[in-house]
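The complex appears here without one of its protein chains, the remainder shown in place.
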Amino acid sequence: MKDLLWIIPVLPFLGALLNGFLLRNRIGKGAVAAIACGVVGLAAVLGLVAIAGYLGSPEHAAHQGWDEDVYLWMPAGPLATAADGVKDLSIGMGFLLDPLSAVMLFVVTFVGFWIHLYSVGYMAHEEGFQRYFTYLNLFMGAMLLLVLGNNYVVMFVGWEGVGLCSYLLIGFYYREEFPPYAGRKAFITNRVGDFGFVLGLFALVATFGSLKYSEIFPRIAANPALLTGPGFLGLSLAGFIALTLFIGAMGKSAQIPLYVWLPDAMAGPTPVSALIHAATMVTAGVYMVARSNVIYQLATNISMFVAVIGAATAIFAATIGLVQNDIKKVLAYSTVSQLGYMFLAAGLGAYTAAVFHLMTHAFFKALLFLGSGSVIHAMGGEQDMRKMGGLKKYLPATYRTFFIGSLAIAGIPPLAGFFSKDEILHAAAAGGHWVLYAVGLLTAGLTAFYMFRAVNMTFHGEFRGTHEQEHHLHESPPVMTIPLWVLTVGAVVAGFVGVPKLLSFGRDINFFHHFLEPVILALPQGAEAGEHNIGVGLEIALVVVAVVVAALGIFLAFRLYGGTRGLATENAWETRLPAPHRVLSNKYYVDELYDATVIRGTWGLGRGLFRFDAGVIDGLLVNGVGRNLTVTVSMLSGFFDKYVVDGLVNFVGWISGRFSVLFRRVQTGYVSSYALVLAAGMFALVCVYMVLQLR
Amino acid sequence: MDFLTSYGADLLFYLFALLAVVGALGVVTLRNPMYGALSLLVTFLAVAALFLLRSAEFVGIVQIFVYAGGIMVLFLFVIMLVNLHKLPQLKLFGGQSLIVAVLAILLFAFFAYFFLQAELGPEHVRPEVFVTARGEALGNSQAVAWNLYTQHLLPFEIASVFLLVAMIGAVVLGRRQ
Amino acid sequence: MFEVTTTHFLVVSFLLFTIGLFGIAARKNMITVLMSIELVLNSVNINLIAFSYHLSDLTGQIFSIFTITVAAGEAAVGLGILIALYRLRETTTLDQAAELKG
Amino acid sequence: MFDWVHNVPILSIVCYIPLLGALIAMFAFRGDQGPAIRKFATWVAGIDFLVSIPLWFAFDRDGELFQFRESAPWIESIGVRYEFGIDGIALLLVLLTTLLGVIAFLSSWSAIHTREKEYYIFMLLLQTGMLGVFMALDFFLFYVFWEVMLVPMYFLIGIWGGARRLYAAIKFFLYTLVGSVLMLLGILALYFFNAGGLLGWEGLGNPASFSILQFHEIGASIPRDLQFWIFLAFFVGFAIKVPMFPFHTWLPDAHVEAPTAGSVILAGVLLKMGTYGFVRFSLPILPDATRQLLPWMAALSIIGIIYGALVAMAQKDMKKLVAYSSVSHLGFVMLGLFALNGPGINGSILQMINHGLSTGALFLLVGIIYERRHTRMIAEYGGLSAVMPLYATIFLIITMSSIGLPTLNGFVGEFTILVGAFNRVWWWALLAALGIVLGAAYMLWMYQRVFFGPLTNPENQGLKDLNRREILYLAPLVVLCFWIGLYPRPFFRVLDRPVRDIVARVDPGAATAVATTEPDAPARPVGAVAGGAGE
Partner (left out) sequence: MPNPQEFLLLAPEILLAAAGMLLLVAGAIGRGMGTRESALVAVVSLVLTGAVLLRVESVLPGRALILGGTFVLDGFSFFWKLLVLVGTALTVLLSTRFLEEGNYRASEFYALLLLATSGTLFMASGYTLLTIWISLETMALSSYILAGYFKREVRSNEAALKYFILGALSSGILLYGISLLYGVSGTVQLADLSRTLAGVQDNPLVPLGWLLLAAGLFFKVAVVPFHIWTPDVYVGAPTPVTAWLAVVSKAASFAILLRIFYEGLGSLRVEWQTVVAAVAAATMIWGNLAALTQDNVKRMLAYSSIAHAGYVLIGVLAISEIGLWSVLFYLAAYTFITMGAFGTVILLERREYAGETAADYAGLSRRAPFLAAMMLLFLLALTGIPPTGGFVGKFYLFAAAVEAGWAWVAVVGVVTSALSLYYYFRIVVFMYLKDSDQTTPAPLRAPALVGAVAFCAFATLVLGIVPGPVIDFAKHSLLPLP
């Protein structure tokens, strides 16, 4: 199995190839679904087999991974590296199965499979069924590349691949105006992140001449001096690499300030949001940071930066989530917030916690999204919670699963969310970062609140929709509900793999922690202050506080939105606290801010230019900062081309033309003037020459 | 008298030089080509005299015969042929003649300056050359003839071709069809 | 000073040369122009003769004979062209013949 | 199996088959036999391609640098010889040329309806010219082909071009001619320095020759100042061809006005001649000058990258957009070359091929839609995915390859180039990487506006998807894009030896395989290593 790892990512690609090219428009929906789900399911099974095999393998015992180069990809010739002089840069196409990628592999294939299954039902009546599953398989393949790659370039391949797929899937409803735009926004925002990411890779190459984990990390761990040297931008080398990589993560995992694309990404089909924008892709950044933990351990200042960004994002998004009325938007912002949570953990050096939360979050967030999908499905595409309510009796299964999912994300013991979130908070406290702790805690409370606000507005009270909507209301088919239940189970039990010491009554059964241990390479001088203990009493207190805060949030939610009060409260909000509500519901005016800066920035730059160009003007209105500035500049440079470069050439031409005419004017046609020219020429010849001689 | 005997030749030179120049000026200034031709004749004769002063008797005679006899008659014929009745209203000089004059004067000054600069060494050391043919002093004509037909026979032949061409040319161009 | 040297001849000859030049470039009547050309050739002859005397070398005289020959030939052809011109345009003024230019 | 290749003058055969075809077409066909000539010419190109295939297999990766050598005296009196021979670099370019040749011919079937005979004759002549440029090992011969090829291109633009074709054609011709004549002086300077010396520079006294290999040998011994001047002379010639900023303005005009096939050849092959010139002549022959002028070259390249991208962003005409994207891509190639290290040069040569494939394909695709709708204005389109799904898919793949998405060819090239650039001067890569972001922006912008959104324009509703012929000539490009993207190793394998050779000549510091520091010592600051020519 070790040398067959490559099959796992290839399978979905195979499915995409079949559905996208070989069998396009040749087979019915059933077959399409069979192929798509088949390959993913097979990948999942193989994944489990592989993991099992790995756990039993000597490598695992030796704290190493299954590391297998399939073939040499880019043998790009001699290069002078900082660490060991001139060496040939050779980048392989290869895969690695170690605890970390095992976890990711499991999460991706497991959740991915069930979401595929769900999609069969959800997309049943959509056109472009085959296209949809082609993209979805493509995404699975890329995601598996990302998590299984044994070097950064392969990771980057997946990294970009998932970006492309999300671009395609967000823009799935390409007939409308908005989705394609949202897709492009996502892709380009990600590009901005990747721009940082590749710089990090280059720095690594310039240092080691290689990007293979197994060649870089052990050496750093053995000799941190390699990266503590001066880098660029005044950072240490490690700092530079860490920063640039994190910029990549910001884009991928929607952190401040590059989070703007994720809410818009909800324009895609709901299962896509569940799979890509909740469970898997957006967590790639977290995975990458965890993978590069050695570097981050060396770059303490950058780590702190990561933590702060994470915390900020968490609270920021949570607050916005409070007032969203679109059910998917609520979930979207909650996702952003949860991702912030993970980065908080990673930044604090609690990589296991980060990955742990990643996993649990994958379960319950996927669950929630699918639930909302089921609701939207039932409501015939309606996403505004104000038009819902009282769905409990129409969609019992959806209701139950959604409710449990909400509990899980709210962090109510003993559900998955509780354990992972607790571990993060504990890490903050243990590190002595009480501010971050407080932020985390507050976020937890807000999370609980807005989730149950959503629950109440959606399922409780009485129905607020139109009549034919009410008439059409129906529970989703089993092909959709089964995945819901499965994920519910996951959301319930996933937490128990990482029960902290405290709650396991002394016995150390934190399986997850030990499992990931080998991946987190310890530095000789222990550059990172890991888990120094705080008193047990305090620990217990913290746990209790966390639970209480969560419960409080839930309570408030019921208090304000319970029963039939939902809409009333909502309106009360707007009337009583207009200012904050406006700020929040306008997402702190960030997009407006961007536009404003843009307008003002471009105003001076070349308002005159835009007048020519309707294309550019609408480009202006519909596109983000980068594009506006660049368009302006590009117009300017276009003019540079036209009038300066060409102008010069044409000027030369013109001058020669003038001379030509001048010379021709000498040719008067009068023979006497010619004779004069001859005489003058002779005189000039003699004169000039003699004068030259005389001096 | 004394003066004359010692400077006679030189005086003659100045005289004829003056004549030549005056004649030339007449050529380029007189309106009526007829008078122009006559003053050209003066120049020719003066130049011939100058030749004689430089012991080129044969060339001098040829100059008189060919120019005064041949070319001049040709010119006169042509002048008769083309009726010049509307000479008076013809423009004499072109608009640029002033420039030309200035240029000519400059040119002359320039060259004259260098001519005066140039030192040419002793003159006329072996006068006998001009009369010696085949080792014996026969006279200038013989000397010229001898030199021409020995040293410069080829150019002489080519000259015949040249004259042939000239003849054809005159015929071809002058013949009316 | 009065002593006549070759230089004197040179000066005279070049005087004739420049006068001829002037005639060619300044006069509009082709007949005059032709005569000016003759002047130029004559000036050359003076040079040749003077030099041949100066160097006691016959070549100059020979050369001058050829010059005279050429002068004659050119005169003939020139006058032929003149006549052709007159036939075409009823005039001998050069300004008339300025169709080709530019 | 391919040993016979070594026994025949294979290069000459490959080079002159099109010429022969042109002559036959000239005399054997009448002007009105359009279809016949069409088929005939395409067959000629196809045969040429088939004949060129064995080169790939018969080329000995570990053999001598230049293979399939042909050498015969041509003009002994001044030491001009008829020398053909290719190394890995030339091999790839030759194959690219023959392949694109066939494709261009196929694509012309439906595009060209007027004066077909002349058209195909010129195309064939062009083919011969380009192949000759890549094969010539004698500088004189090189120059001959270099200029011969201008003429047919002039006519292709001038006769079958768009509205402003006359202007574009003469502009193209004048620009390139000015460049090449100055290059000529550079060649002469080399020639005389190699032999008797010139302008006060003491010559080497070697037997007079224009042999490029000979020049490679003497490269190191040319005095710095002379190198400088020769480099400038070459620079003008090559930079105009590439085209580097600010010599690029002929390109958009030429591209926009040229017929599709012309654009394909222009972008696919002609532009590569400039970069090929740099890598074949400037770098190895003039190492000192190269290092001396490194910052300037890099600056121009980077300006070109960003500038091209920005201007592309403002375009409303698809073809013009693609043309400017070429400026940007070629900027990458130049940057890679002047990184003067393995990845840089490897990458940029590979990127030449990639650009040939993907930009060629883009022009083909634009041409296809143009034939259907006779407009290239982006605004005219929208929602084409609905009516032309397959077209949309292929367009997407090519777009992705052109913006350097991994698993497609563009990525491999750009990545290695940037690695090399980063190693030379780290912020070169920083700035250049900005170009990638912009690239994504404008390509996707175009893609979205053409293929997504509602299918409003009624004229677009009846559009037909790709037909068999179009698929036939697009498929190989797509396949190659994936091949290079997924398994570029064979290409790197071919390039390995020549690139090592060039690096060794131009920057010995980066080529010596000995470790300059013992492993795991504290790191020197990276980014300005290797030869120190970065600052």
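The letters A, B, C and D name the chains in turn, as written, and every chain counts its residues from 1.
Going forward, a contact is a pair of C-beta atoms (placed from the backbone, for glycine too) under 8 Å apart; a residue touches a chain by one contact, two chains touch by 3 or more.
These figures come from a predicted structure and were not determined experimentally.
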{"item": "Sole contact to the chain not displayed, among D:23, D:47, D:65 or D:148", "value": "D:148"}
{"item": "Candidate in contact with the missing chain, chosen from A:22, A:233 or A:661", "value": "A:661"}
{"item": "Chain A residues that touch the omitted chain in the full complex", "value": "656-657, 659-661, 663-664, 666-667, 669, 671, 674-675, 677-678, 680-682, 684-686, 689-690, 692-693"}
{"item": "Positions on chain C contacted by the hidden chain, ascending", "value": "6, 10, 17, 20-21, 24, 30, 33, 37, 40-41, 43-44, 47-48, 50-51, 54-55, 57, 59-60, 62-63, 66-67, 70, 73-74, 77-78, 80-81, 84-85, 87-89, 94, 97-102"}
{"item": "Where the unshown chain meets chain D, residue by residue", "value": "31, 74-78, 118, 140, 143-144, 147-148, 150-151, 154-155, 158-159, 165-166, 169-170, 173-174, 177-178, 181-182, 184-185, 188-189, 191-192, 196, 198-200"}
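Here is the rule we go by: only the chains that are shown with their structure count from here on.
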{"item": "Between the pairs A-D and A-C, the one where more C-beta pairs touch", "value": "A-D"}
{"item": "Chain centre separation (chain A, chain D; CA means) in Å", "value": "36"}
{"item": "Between chain C and chain A, distance of the C-alpha-averaged centres to the nearest whole Å", "value": "97"}
{"item": "Interface hub residues of chain C, defined as touching at least two other chains", "value": "21, 25-28, 95"}
{"item": "Multi-chain contact residues (two or more partners), chain D", "value": "none"}
{"item": "Chain C - residues contacting chain A, complex", "value": "21, 24-28, 33, 94-95, 97-102"}
{"item": "Residue ranges of chain A touching chain D (in the complex, touch as defined)", "value": "20, 24, 71-89, 93, 153, 156-157, 159-161, 164, 167, 171, 174-177, 179-181, 183-184, 187-188, 191-192, 194-195, 198-199, 202-203, 205-207, 219, 222-223, 225-232, 237, 613-616, 619, 626-627, 630-631, 633-635, 637-638, 641, 645-646, 649"}
{"item": "Sites on chain B touched by chain C in the complex", "value": "7, 9-10, 13-14, 17, 20-21, 24-25, 27-28, 33, 36-37, 40, 43-44, 47, 50-51, 54-56, 58-59, 62-63, 66-67, 70-71, 74-75, 78-79, 81-82, 84, 90-94, 96-97, 100-101, 104-105, 107-108, 111-112, 115-116, 118, 120, 123-127, 129-130, 143-144, 147-148, 151-152, 155, 159, 162-163, 165-167, 169-174, 176"}
